[in-house]
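Below is one structure, written out as structure tokens; the observations come after it.
With one protein chain withheld, the remaining protein chains of the complex are depicted in position.
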Amino acid sequence: MSASPWKRLKQSEAFNGYVMVSPTLIYAILMLAAPLGMIVAYSFFKDGYLEVIHEFTFENYIQAWTDPIFQAILFRSVLVSMLVTLVTVVLAFPIAYFISFVVPAQKKSLWLFLITIPFWTSYLIRVFQWKVILNYNGVINSILTGLGIVDQPLQMLNSVGAITVTLAHAYAPFAILPIFVSLEKIDRSFLEAGRDLGESPFMTFWRVTLPLAMPGVVGAVMIVFIPTIGDYVTPELIGGGKLPMVANMIQQNMLKIDNKPLGSAIAVSSMLVVAVIALVFLFLNRRFLRGPK
Amino acid sequence: MKSPGLRLFAFAYLIFLYAPIVLLPIFAFNSGTIIAFPLKGFTLHWFDQLFSNATLGQALRNSLIIAVSTAIFATTLGIFAARASTRYRFPGKPGIMGLIMLPLVLPEIIVAVSLLIVLLGIGVPLSIFTVILGHVLAATPYAIAVLNAAFSSLDKSLEEAAYDLGETKWSTFRLITLPLVLPGIVSSMLMAFTISLDEFIIAFFLAGEQVTLPTYIFSQLRFPKQIPMIMALGTCLVIASIVLLTIAEYARRRGIAKTGAKDTGGFL
Partner (left out) sequence: MTIKTASDRPTMIEFREVQKYYGDYHALRGISAEIRAGEFFSLLGPSGCGKTTLLRTIAGFEDISSGAVLIDGKDMSNVPANKRPTNMVFQSYAIFPHLTVAENVGFGLRRDPRSSAEKARAVEEALELVGLKGYGPRAAHAMSGGQRQRVALARALILKPKVLLLDEPMSALDKKIREQMQVELIKLQRELGITFVLVTHDQEEALVMSDRIAVMFDGEIAQLADPETLYRHPNSRRVANFIGVMNFLPARVTAESDSHVALEVPGLGPLEVTPDQVAAQTSGGEATVGFRPETLTLLYEGQTASDREAPGVIDEVVYYGDMTYYDIRLDGVSAPVRISMRNVFGRPVLDVGSRIRVAWSPGALVLFR
């Protein structure tokens, strides 16, 4: 009288869920998980001339980590990423707060629209425009010398600062949106309750708004920090190739030098460093991420 | 007027956001060959040069083929994943969804390099097709994020009601689910299209001899002579993306008006 086991299975929610997710999952396994696995495997292989020798070795890691250039590049990459993340998030928070708390409800989408438009225009050209702005004979120097504020144009390009400003610009919406979303979720009566219980506006912000917005801030930090460390274009264009980051080094080894095992080891190493920093950061903020959802 | 300080900061921030973009048309119409102030005079020469550039035409065609394919495939894969994540509970779901969404935070260079190794390893020649493979991977998480919102705002009992009234699972999807998530699907396709059109690193590694719009732009940026033309190209791209975004926003609002749903925010 009752249904067969096969029919039971077919009707079960888990089975249907797996069937539904399978096309995307298979794609992700083939195109992402397997290649990532390959990179890890390659990083333990030996590099022969024009080919890769499938022999297990730690040689690549030893070579990478004892290389002062790699150390310097990795250090610079982490430093730039942290700086970019700090600048981006610190600038983004007041904007997200402004849109969520000050802008009237019917104008919020317009503001979000305004914030996201620059993000939808060519990344390469946006990065290059910062070169135009920061150049020796660029926009800022033209204004400064034109107004007589400086005699000599300032040398701003090819610096960590220039790279930071450019990346902070590129990742702005990625930081604003998660913070905005978590600010929007805050029940406004919490703030009234804070005020009602005798807190000043600043203390209400400090004790109520900020902790409740932290999941968004943490999300913003993650979504800016992790991809930034792998940015290739900005060091190339704004750093003038003189301040390479890990992505440039990976590209060098993979294409120009054609040492794929070493390139893989560098890629895996930098991903591990990023992962460790991200996990430490998440761990430090764990108390904000608990609770419902 | 509330919070004048914040308001001032917000406008300063907008200037920061828009400065690079506002400069584009200024130099695109400037007759000087060097990108610097003071401006020389008005010219349409750079646009002329732009539209008669055969390599650029080829790059644009390639990029459009890649972007349209990416939009379709990423959205299709996105529909499956968003549907699974909003409708079904199954063991291992956070891990599975985590893997699928990973390209959202993974630096693109890692995606590009690992795919390159596999493709070279199994002997797939690099072409537009391999770029599409990479772009679909990178755009799918964005598609899922958009589609998740569309699917989760869909009341489950609407589908049950249609099924209860005699429709099959497929006709329920066609008659109820699809029309109601259509604005989400349109948004998802536009987003995947734009991401693909703009993506540089993956195309740089996987396109082989083929040229796409971003790889072409990148190759030209080292020649000062070509910069004014790139400014003209940038101007066209900005206009195109504003038009596209406005259409997307309009479609979204119309979708909301049609079903009487609450406006829950912007395009992203």
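Order of writing sets the labels: A and B. Residues in every chain begin at 1.
One rule holds for everything that comes next: a contact is a pair of C-beta atoms (placed from the backbone, for glycine too) under 8 Å apart; a residue touches a chain by one contact, two chains touch by 3 or more.
Computed from a predicted model, the values in this text were never measured in an experiment.
For the chain missing from the display, the contacting residue among B:Leu180, B:Ile195, B:Val211 or B:Leu237 is B:Leu180, taking the whole complex into account. Residue positions on chain B in contact with the hidden chain: 155, 157-158, 160-168, 176, 179-180, 258-261, in rising order.
In this text, only the chains that are shown with their structure count from here on.
Note on chain placement: the centre of chain A and the centre of chain B lie 17 Å apart, centres being C-alpha means. Put simply, chain B touches chain A in their complex at residues 2-3, 6-7, 9-10, 13-14, 16-21, 23-24, 27, 34-38, 76-78, 80-81, 83-85, 87-91, 93, 96-97, 99-100, 102-111, 113-118, 121, 133-134, 136-137, 140, 144, 194, 198, 200-201, 204-205, 213-214, 217-218, 221, 230, 233-234, 237-238, 241-242, 244-245, 249, 263, 265-268. Per the touch definition, chain A reaches chain B in the complex via residues 13-18, 20-25, 27-29, 31-36, 38-39, 42, 91, 94-95, 97-99, 102, 108-109, 112-118, 120-126, 128-130, 132-133, 135, 137-139, 142-143, 146, 169, 172-173, 177, 184, 222-223, 226-227, 229-233, 237, 247, 250-251, 254-255, 260, 263-264, 267, 271, 274.
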